[in-house]
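Here the complex is missing a single protein chain, while all its other protein chains stay put.
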Amino acid sequence: MIEVALFGAGRIGKIHAANLVKQPGVKLKYVVDVHAPSAEALAAEHGATVTSVEAAFADPSIGAVVIGSSTDTHADLILRAAQAGKHIFCEKPVDLDVARAKACAEAVAKAGVTALIGFQRRYDPTFAAVKARIESGEIGTPEVLVVTSRDPGAPPVNYIKSSGGIFKDMLIHDFDIFRWILDDEAVSVYAQGSCLVDPAIAEAGDVDTTAVTIRTKSGRLCQINTSRRAAYGYDQRFEVMGSKGMLQAGNHRPTEVTAYTAEKVTSDLPEHFFLERYRNAYAIEMAHFVEAITNGTPVKTTVADGLKALELAEAATLSWKEGRIVNL
Amino acid sequence: MIEVALFGAGRIGKIHAANLVKQPGVKLKYVVDVHAPSAEALAAEHGATVTSVEAAFADPSIGAVVIGSSTDTHADLILRAAQAGKHIFCEKPVDLDVARAKACAEAVAKAGVTALIGFQRRYDPTFAAVKARIESGEIGTPEVLVVTSRDPGAPPVNYIKSSGGIFKDMLIHDFDIFRWILDDEAVSVYAQGSCLVDPAIAEAGDVDTTAVTIRTKSGRLCQINTSRRAAYGYDQRFEVMGSKGMLQAGNHRPTEVTAYTAEKVTSDLPEHFFLERYRNAYAIEMAHFVEAITNGTPVKTTVADGLKALELAEAATLSWKEGRIVNL
Amino acid sequence: MIEVALFGAGRIGKIHAANLVKQPGVKLKYVVDVHAPSAEALAAEHGATVTSVEAAFADPSIGAVVIGSSTDTHADLILRAAQAGKHIFCEKPVDLDVARAKACAEAVAKAGVTALIGFQRRYDPTFAAVKARIESGEIGTPEVLVVTSRDPGAPPVNYIKSSGGIFKDMLIHDFDIFRWILDDEAVSVYAQGSCLVDPAIAEAGDVDTTAVTIRTKSGRLCQINTSRRAAYGYDQRFEVMGSKGMLQAGNHRPTEVTAYTAEKVTSDLPEHFFLERYRNAYAIEMAHFVEAITNGTPVKTTVADGLKALELAEAATLSWKEGRIVNL
Partner (left out) sequence: MIEVALFGAGRIGKIHAANLVKQPGVKLKYVVDVHAPSAEALAAEHGATVTSVEAAFADPSIGAVVIGSSTDTHADLILRAAQAGKHIFCEKPVDLDVARAKACAEAVAKAGVTALIGFQRRYDPTFAAVKARIESGEIGTPEVLVVTSRDPGAPPVNYIKSSGGIFKDMLIHDFDIFRWILDDEAVSVYAQGSCLVDPAIAEAGDVDTTAVTIRTKSGRLCQINTSRRAAYGYDQRFEVMGSKGMLQAGNHRPTEVTAYTAEKVTSDLPEHFFLERYRNAYAIEMAHFVEAITNGTPVKTTVADGLKALELAEAATLSWKEGRIVNL
């Protein structure tokens, strides 16, 4: 039985807790959150105990930690967990600072603990099927990747101010998709950004709409387009064209109802946001983590992946800010 | 806390057990099955105890029973549960005999217990959305219903021999869909049947392919087509046309991947069979049952519904056997 | 050069004229219509001459006739054309009376002229592709056919009164689809009908909504559902399930635009009515006819097919009127 401490009892913490307690061989022992009522409610729901960061790390019976607290706490908690020899499940991003993320990668490697970074999209059944089918050779050599990634609405400007900017906060997922799907590394990044949704976002020094182009070592091309606001909800698609064909990953929708009226044929909007769209992905991700720490097998989304995605996000930010192509 | 006894530890019993233990306010206390190892394994998985039918009914702490054992046990268990004042969740069909099913309906009514019959399709998000949208008036008055219901493969002939025939065993679900969606009662039933899949089914006195037409009191028309075997898997669709439009309920598929190759554009087959297709429906059904017995609210799928569907199945069987239209 | 006389300058006559003049090796010489202005306008458009039925048949230079006049003129014109040794393209139905249709079939056979009956659906690229793919063995042995056939709106009641009833007027196309796709003959027909669209249709002794079941010699099953009015337009679909899979023929739509708004995902309604939906089919049908009479090759849709479809329509009418199964 592996005992686990969870940091963060907010929206994502609740999801990870619910998925964690369904796994065999693990027990959620502690919940830690700066907001005491949240910690207490979540702990009560799962028969866990509220405690402090210090106490959690000091308890030798804790074998693993799940980090779902705010981004600025990630690196510190990773470093402490590595030092304490505890396995780590940490939400993306590792950190907003590349040097600190590198330090995390090194600490984890040195400690020899398992560390999974929460790029949950890789565990989504649709996205994972595309990856598996590329690997099976179904479309030959991948050549072009087009990623569309749009949120249903922009977060509060206060959140944006401390988010590290749209490239680190939002596109970091898309940069990970790029590396995973094309299985190649970037040699150049070009990022265009525009503020079309809300002028307050521009005042906060950020953009809400982006268009990124990446060229890989082997000459493959990737285009990413994102927006902080799609009127029709959460839009998470990509398509990859290879020498023998194309695979498209489409949106999921709540029901398979089609309606024919005097005006139009209509079907459902996509699943509304990430909690709905990636519900299965989060569950599969947690099962994968528990299996990895139970069996000592490697995880699919490592701190090194988190670092690579962050480096792309940093390059994209630079490209956008300075209006130039950034070579890597 | 409502304590529950589960009868039947087979495929469907396992699903109901897993869904039951997720509900707040209930506890799976007993598992009963003639096959002891199955009962023991399932009981162990959920911290329940293996016991006998008699002991389960004799325990006054048991507030509800879930019946997932073989069809020939349903009526007896319903009658005993009603007599013992325990709430009932029972898989379809109530019984293969209309008189016995009627007796069950009367016993349940007299006892005043809640009794849900497992027409899980009504709880499927896609099917339920169609029903809700009809009720909202989106397609005006419903006029024509077309139901397509095909299994991926025929069950063993031994099963078919004791199944009551395809109309009671398989189409009973479709007859329930008919009543629910058109919200009307049948005045005539015509059933055609053919043995096209496996001659052994004909030797067992049954058919594997059917075409049923029902006319309702208000002149609405319903056509049902079924097969014991679809090469492409489980096919569960219906469409209802009304005075102002049409609603279609389509199949669900595992992923939203589309592939373009030199030959074709391809997408996934439907979810393979009922365990996959109705996974969500079973969970919602159980939550609905627990909510009903907790709050004393009515259930959506009653023994009366089970009886009505059975009467249609009996009429269809008669129509097929005697080659005539059966008026109700 | 084959010179052609066209009977009927109405809606369908115009289409046939336009398609005819595009064919190599033929010339539209005469247009005949009881309504002189229509005949004159259409003749002028294509450089043809207006004449009478008698004159058209008396002209030995006329090698073929196209019959697009009202149904009650078909048999007479077919018989005259056969007698005169002229090839025949005639709109469905051959006649509303089986005996007269039979006489036409015999006269045509005796005369040795080519005679095509306008079951244009067989020439539709989508429908024809399904037929070809069945013949290629893609779905094994066909077993079940489901035909959906709905008009956007009911014709005037005066038309209905002289139409021969919905089974001869509207379903005759579907009966032809049945024979063509299942490549089998009916042994029994059961037809339900209801008047749900317009009470005036019931007063005229007809129905507007039907559900027909046909069983074939080899036990295959076919269900047809039709309505005189679909709020969303013209609905022309069928699906055929075989031992190895299923083929669906879907509706065509004007554009491939999909719209995502805050409420729904929408796409186009089907092509509005038969002139739009079967525009290509009519063109291909005429090219097939001209090719047949030029090369002396057989046509795909013969008077015998027209007769068979009419017999099914008569059986369905009887089934509906007498409330019984009709064996053939």
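Letters A, B and C mark the chains in the order given here, with residues in each chain numbered from 1 onward.
The definition used in the following text is that contacts are C-beta pairs under 8 Å (C-beta built on N, C-alpha and C of every residue); 3 or more make two chains touch, one makes a residue touch a chain.
In this text the structure is predicted, and so the values were computed from the model without any measurement.
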Which of A:Ser69, A:Ser227 or A:Thr301 contacts the chain that the document leaves out: A:Ser227
From A:Ala109, A:Val144 or A:Ala304, residue that would touch the chain that is not displayed: A:Val144
Candidates C:Ala56, C:Ile88 or C:Leu247 - the one touching the absent chain: C:Leu247
Residue among A:Met246, A:Ala259, A:Ile293 or A:Leu310 touching the omitted chain: A:Met246
Those residues of subunit B which, in the complete complex, touch the missing chain: 230-232, 235, 253, 260-269
Positions on subunit A contacted by the hidden chain, ascending: 139-141, 143-144, 146, 148, 150, 188, 190, 192, 194-197, 209-211, 213, 215, 219-223, 225, 227, 229-232, 235, 241-246, 323-325
For subunit C, the residues touching the chain missing from this view: 125-126, 129-130, 133, 138-139, 244-252, 254-262
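Convention: only the chains that are shown with their structure count from here on.
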Distance-maximising chain from subunit C - centres being C-alpha averages: A
Chain at the geometric heart of the assembly (C-alpha centres): B
Chains linked by the largest number of contacting C-beta pairs: B-C
Centre distance in Å when subunit A and subunit B are each reduced to the mean of their C-alpha atoms: 40
Centre distance in Å when subunit A and subunit C are each reduced to the mean of their C-alpha atoms: 58
Residue numbers of subunit B (touch at least two other chains): 139, 244-246
